[in-house]
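Removed from the display is one protein chain of the complex; every other protein chain stays in position.
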């Protein structure tokens, strides 16, 4: 069985990735590392994941040979680690934003100077519903952002016909990461609801790159731990049978569900599933699309494993159902 | 001091209206009534409101003469009660939808047969920021819906220039009323987020009537008790200095605040305030407007008292700060 | 593979039992029934469980032969169904209180006239950590209440030495069941915390029967969906090395964990595990024991499957890890 390393396993997404790999029937979780919590047990930090490993420092020599790695570092910090791993031939799924944008200038506008632009061409965008074939042969996968995952899956069937696109997104607080802050303090987030990143959220160019259309994207912080919803309001360039388009597009997708009524984020909690409801609104001519995912699962860790499955030639759904 | 009756005081909005009237320095709370809970003490049902009255049945003879009433009944049930009260010369603020829509046909499309269409012309739409002068002389006020309150205040300054309007709204569970149901069960609503009334919510025609523009309006249920947000995405027919428009329009409004950053619903919890943030988005040419209210206060009970203050010739802010 | 029927699968515990059986590697979920929701799809009621079956009415002839059943009916309604099933030789795990108390008079004091007292002797109390051997041969198992599960596991190692016992318990709202009510309304339960059943909760005699000691037991409703904690304050009749007692008692238990620090209910969310922290308090001479379970899992549905595994001769942990 392939040996897998999870780097950055003390964060929410990394820890969950470690758990999914640990229970995966065809993968071995070889090591977990952390920059901030090396020396602590993972099942002390996250008892409910029940991964009985001690977090180590990231030293590839010490870790020993592994076949693949999931890297859950912040953008900027991730790329140098990925470079190191690729030099040793380790297949990598990178959860950061470092290799998601194909245009360096856009990356540098929204993030910072690119730490390893030479690897961008090698990276495949890790949305299996769009890039399944490329992912099978990939050695470096840029795992999508959580909002882009939901937004792109919500609108992919309409892609060539998108005219005007408004995306109003809502996410649970785990999306803000594990670092304590004023915004993630229980007393700030509880009984509250706040838009953020208005007009300049970093996931905007990622969504636009994949949809090939300009979007108005605004995320909101909602008082729940896990779960994410995108509410999309679009006009199309053509009159289409949109329900048929969705049914056809997603007929064989193991992790996309079409729902007859508007979904709640609870419907997909702790799953790799994206659940979508489409409502062509006759009165206004708009198409309304609502999609829900678990931001830590399909929006991060379980999608990373779905990508790993493809890269390693395993059944795409292994360890995920 | 004017004597005030609150009918339907066992519901969330009615009970809060009773509390605000009870503490009001220039009003006397004469009686509270309830169809479902007559005989129970209001401070047993809602200890935190601390209104030490027993709920009675609604019998205007028994209640005795009152100057004004706040009626918090469901649509359809409200109109007959309002008719009775108006016949006795009682000034009424009606929290139901019965007299909000000026067009009977629209009412009957979205609700049911109109129970008292003859009173529609008498009713003034109870949004003081739009109809202050008319409210001063009014004997019957149709208190706005919670979503329309936030949406109309959010967009009123842009009214003549509105082209394309998308309103994505989020509300706490108290907006669904006190009746227990599958949707309001803690286990359904907690850690969840769900759109509802997609494409056909009853507040749509009310918003369109006041804004004079077609809107795409979608509310979502969020896991909090009180609080409501509208996120508005609009294009305009003209290029305008929108920030100046808002500042001018709301300079003297005691209950509208303009905020330099996106507001959270917590910012206005238990107040009569609507807090608004405007973001002209240069990249897409859209104007983004976020407005928050407390759905039970400015969205219902405290706005009813604001209207009552105007109708009775009192200081508009009395009992509300 | 044994065929299993889940009766009462529209409630929270029944639905979860259906899901666990459905994914169980050595059981077949043959049918799900409901008194209130026959005709609805289970994955429409509970999308996140993803059990693609239609709820039927409970007609044993129509259901056809099954090996075992999990019955998730309220007390009183359960016994007649269990009688019917036992007459056909079906092995039953009963989630109601009907067969938990060995003393009919106590049952009738706390519940109502006993509907089938003749079966009490046949029933084994379904706490595997106490009755494992008896459960292997059982045909009728009385699945423990959620609070008794946590309380008894928390104190079992101290059983012969218990002198004075105070148990302060806290439960998420799912413990109150699926029926909407004033208490389970989101707006009542959210930002709240309330003791209930003070001095007379029905789980008291069940705990006392098993512990063989009088207890002061008070549950509280807490604003979370799943999860339960018992905080036990006990004095002992002897001076003991209590930590050693616990370690010895639970060394080989697959679903009991001893924790070095006080556990949170999140630690065991969606697991069959009871996690326990013991603190001998030198200052006061009391022993403090904190135990957490997921009230719907170890407190109901997954413990039912653990019992079923024993009754059917399967690995006790099958389908539960």
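The first chain written gets the first letter, and so on, giving A, B and C; residue counts start at 1 in each chain.
Rule of thumb we're sticking to: contacts are C-beta pairs under 8 Å (C-beta built on N, C-alpha and C of every residue); 3 or more make two chains touch, one makes a residue touch a chain.
What you are looking at is a predicted structure, and each value in this text was computed from that prediction instead of being measured.
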Among C:44, C:164, C:253 or C:316, which one is in touch with the chain left out? C:164
From the list B:219, B:263 or B:299, which touches the chain that is not on show? B:263
Per the touch rule stated above, subunit A touches the missing chain via residues 12, 173-174, 178, 180-182, 184-191, 223-225
What residues on subunit C make contact with the chain left out of this view? 164, 166, 168, 170, 172, 188, 190-196, 198-199, 214, 216, 218, 220, 222-227, 229, 231, 233, 262-266, 269, 277, 279, 281, 283-284, 286, 288, 290, 292
Using the document's contact rule, name the residues of subunit B that touch the chain not shown here. 47-48, 50, 191, 259, 263-264, 266-271, 275
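Just so it is clear, only the chains that are shown with their structure count from here on.
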More than half overlap in residue numbers between the two sides of the subunit B-subunit C interface, or less? Answer same or different. same
Centre-to-centre distance between subunit B and subunit A (centres being mean Cα positions), rounded to whole Å: 39
Report the inter-chain centroid distance for subunit A and subunit C in whole angstrom, where each centroid is the mean of the CA atoms. 37
Once you find the CA centre of subunit B and the CA centre of subunit C, what distance in Å lies between them? 45
Within subunit B, the set of residues that touch 2 or more other chains is 188, 190-191, 223-225
